[in-house]
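Omission of a single protein chain aside, the complex is shown with its protein chains in their original locations.
Take a look at chain A:
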Amino acid sequence: MAERTTRRGGKSFSVTRLPGFAPIAVVVFLVLYAPIATLVGYSFNASESVSQWGGFSLHWYGVALQNGEVTDAAITSMIVAGFAAVISTLVATMAALGTTRRGHVPGQTVIYAMINQPLMVPEIVTAVALLIFFAMVKQATGYTGLGYLILAHSAFCIPFAYLPIRARLEGMDLSLETAAADLYASPWQTFRRVTLPLLMPAIFAGAMLAFVISLDDVVITEFIKSPGQDTLPTFMMGQLRRSMKPDVNAISTLLLGVTLVMLSAFFLLSRKRD
């Protein structure tokens, strides 16, 4: 939407024509991408050092992929992110339907704020709260599996899945649903045949975003992981403390690759409008 307004007003005013726009843009992009480019470059380094170039090699990718701890951590990451994406998207879809497909309810803003709570509360606060809470649950039930991580990740992923789905629902033409109802479709048929297909791209986009957010989390995971549940980011944190080896660059690059693919998918899906 923001795009459309700037384009329409392009003739009279464009931020790109302000003096100093180009240099500022270049500096911003440099700050954003130069460190990442360096890291990716050095992941192909042949030498033992993280910052001295010793020729091109895929050596550290081999080292990283052959390391059992790395593959274990990667599998844990994928399982947690997969479940968290599915659960949070389900909840987010229902929440989005509940908050858009009905008349105005008093306290709507409060409801939005409550759903988006993980965006406002500092991560470390959530982490400590969950640590204490889950410790009590663990003591009571004796269950120490991946369920805690999945639950926690699902919770903080909800707003990320919720926002694109709600945006889509708000932008959708209500007359289609009204027409379906006029043609004697039951509420379920309307939802199943009209609303859901139109909403699908946003649901996928929300799930991708949730997956990526879960994949990248460090703080909450570090606090609530049970024995043997290191994810890729927490595993990397542990590596940094001692001597940094170039395989960390390789793992980061792989992680970056997965994130990039998912984010591209997100943008492609969310662009596909009507």
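Basically, a contact is a pair of C-beta atoms (placed from the backbone, for glycine too) under 8 Å apart; a residue touches a chain by one contact, two chains touch by 3 or more; residues count from 1.
By definition in this document, contacts and distances are computed from a predicted model.
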| item | value |
| --- | --- |
| Listed names "Aspartyl/glutamyl-tRNA(Asn/Gln) amidotransferase subunit C", "Gluconate 2-dehydrogenase subunit 3 family protein", "Putrescine-binding periplasmic protein" or "Phenylpyruvate tautomerase PptA (4-oxalocrotonate tautomerase family)", matching UniProt entry of the absent chain | "Putrescine-binding periplasmic protein" |
| Among A:Gly20, A:Pro122 or A:Pro227, residue touching the chain not depicted | A:Pro227 |
| Of A:Ala135, A:Met200 or A:Leu263, the one touching the omitted chain in the full complex | A:Ala135 |
| Which residue of A:Ser14, A:Gln117 or A:Thr144 touches the chain not shown here | A:Thr144 |
| Residues in chain A touching the chain absent from view | 48-52, 68-69, 79, 83, 128, 131-132, 134-139, 142-147, 222-223, 225-230, 234-235, 237-243, 245 |
